[in-house]
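Note that one protein chain of the assembly has been removed; the remaining protein chains are unaltered in position.
Up next, chain A:
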Amino acid sequence: MDTGQLLRAQGISKSFPGVQALSKVDFTLRRGEIHALMGENGAGKSTLIKALTGVYEKDAGMVWMNGREIHPKSPLQAQDMGISTVYQEVNLCPNLTVAENIFIGRYPRKRMLIDWETMNRRSQELLERLDLYIDVKQSLSSYSVAVQQMVAIARAVDISNGVLILDEPTSSLDTNEVKQLFAVMRKLRNEGLGIIFVTHFLDQVYEITDRITVLRNGKLVGEFETEQLPRTQLVSHMIGREWNPDDAAGSKQARKGENQPFVIAKGLAKRGSIEPIDLTIHRGEVLGLAGLLGSGRTEVAKLIFGIDKPDEGEFTIDNAMMSSMYPRKAIQQGFGFTPEDRKVAGIVGELSIRENIVLALQAREGLFKALSVRKQKEIADHYIQLLRIKTPSSEQKIENLSGGNQQKVILARWLATQPKLLILDEPTRGIDVGSKLEIRKLILELAGQGISVLFISAELEEMVQCCDRVVVLRDKNPIGELAGADMTEDRIMHMIAEGGLTHDQTGGIGA
């Protein structure tokens, strides 16, 4: 394989007010390789990508492509030079159709005019290669984040011509989609493309990448061959000290008030989103909802928090029958909810970290009992420290934080309300390895204090570690429950897979 240098960056520096996001970083991408860019939340990965592709003007440094120096001033120019990018934040237009999002800026034409038919057909083909069968004539906003992510990838892959950059493309994808994506990435690599890949999933790094560049606090730690770098050492490089995963993991403690039911749902159902389900959440219990994307996990959470209205079923909190639920009532009852799709539903970009954190607390207290700014600052600073949110101060606008740190702020928002029931929908998505374990530890501590947690995660390991009980969902149906020693990753997977495959022994189950 040709190992010639494709893209080389030297001495890249970039600072924002109060933050040195990158200082003198070197980076080399070779032809025909997949190169992981690793680092904790706020290490500077996305900033490096944006500096390379002309979104940010770099303070210092030079970039060469195929040996020639380049100065892209905008993503458009970078594209013309052969660098196509999927940025961390969703970078598509929700009001346009799926097909347009893939082809905008480079429409197929017939007699000077845009040829919609060809565009739709080619989009369909392109997405089918990623195993995605959707109506490309629908507007993008009518699809889930996972689908939108796949569309963004399809667009970048189709444009790519030399260099493809993917900034956390897999954070909202299901396993099957990740598989399809990897298949495409391998094919492109064999064709000689260079791919930069950012993720916080170590398994994915070891599955697909050839080299790893590690950043820490905006500085280059080093470049390594993936095969020669053990995991613990990779993480040690990222966090800057020796890493021992066993130290960090918390353990399930004896719980106060267990077996005291707190929330009981009987036959809760909503047509088209979830079939009747019975759920009991005890005090101080971590109850997991397992299942694939679209199995109804999120839908259950939304019913309980009152975002969606059930068609049927009963709902009691502390033995008191609830005739209806809506989010404000849920908050008053002491519920907290971190939604799955934080990019859309969670952050208020223009507000500061402090304001974002006290938002839910203020909502519960009512608008007229204002919290003093000093008190707000205290709360914010507490959580900034607890969750290791990387920021110069609590007054920073949340949209200036790195993706993972924004996520932590949303988590802090609900922790600050000191809820009785905390609903966590994929709380660790996009969060770095170290903080992930911190958050798991925190969940266990909360449960120890008698707080109930409804926990949703695609990472089964995380589920097994945190949960006391796991309810397994499949195709919008509850299909079983596991607890205690039965609750292993294999068993959960088995149940998820078995629902429709009882006679098929070749389903690749177990491992």
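We take it that a contact is a pair of C-beta atoms (placed from the backbone, for glycine too) under 8 Å apart; a residue touches a chain by one contact, two chains touch by 3 or more; residues count from 1.
Keep in mind that, in the parts below, contacts and distances are computed from a predicted model.
Colleague: Between "ATP-binding protein", "Acetolactate synthase small subunit", "Amino acid ABC transporter membrane protein 2 (PAAT family)" or "Simple sugar transport system permease protein", choose the name on the UniProt record of the chain that's been left out.
Modeller: This omitted chain is identified in its UniProt record as "Simple sugar transport system permease protein".
Colleague: Return the single residue from A:36, A:185, A:384 or A:433 that touches the missing chain.
Modeller: A:433
Colleague: Just name the one of A:59, A:210, A:278 or A:459 that touches the chain not displayed here.
Modeller: Within the whole complex, the residue contacting the unshown chain is A:459.
Colleague: Identify the residue among A:70, A:96 or A:239 that touches the chain left out of the display.
Modeller: Result: among the candidates, A:96 touches the missing chain.
Colleague: Give the residue, chosen from A:74, A:190 or A:393, that touches the chain omitted from the document.
Modeller: Final answer for the missing-chain contact: A:74.
Colleague: For the chain that got dropped from the picture, name the residues of chain A it touches.
Modeller: Residues 55, 74-76, 78-79, 85, 87, 89-96, 100-101, 104-105, 107, 113-114, 131-134, 138-139, 141-144, 146-147, 150, 155, 174-176, 178-179, 201-204, 207, 231, 245, 292-294, 433, 458-462, 489-490, 493-494, 496-497, 500-501, 504, 506-511 of chain A touch the chain absent from view.
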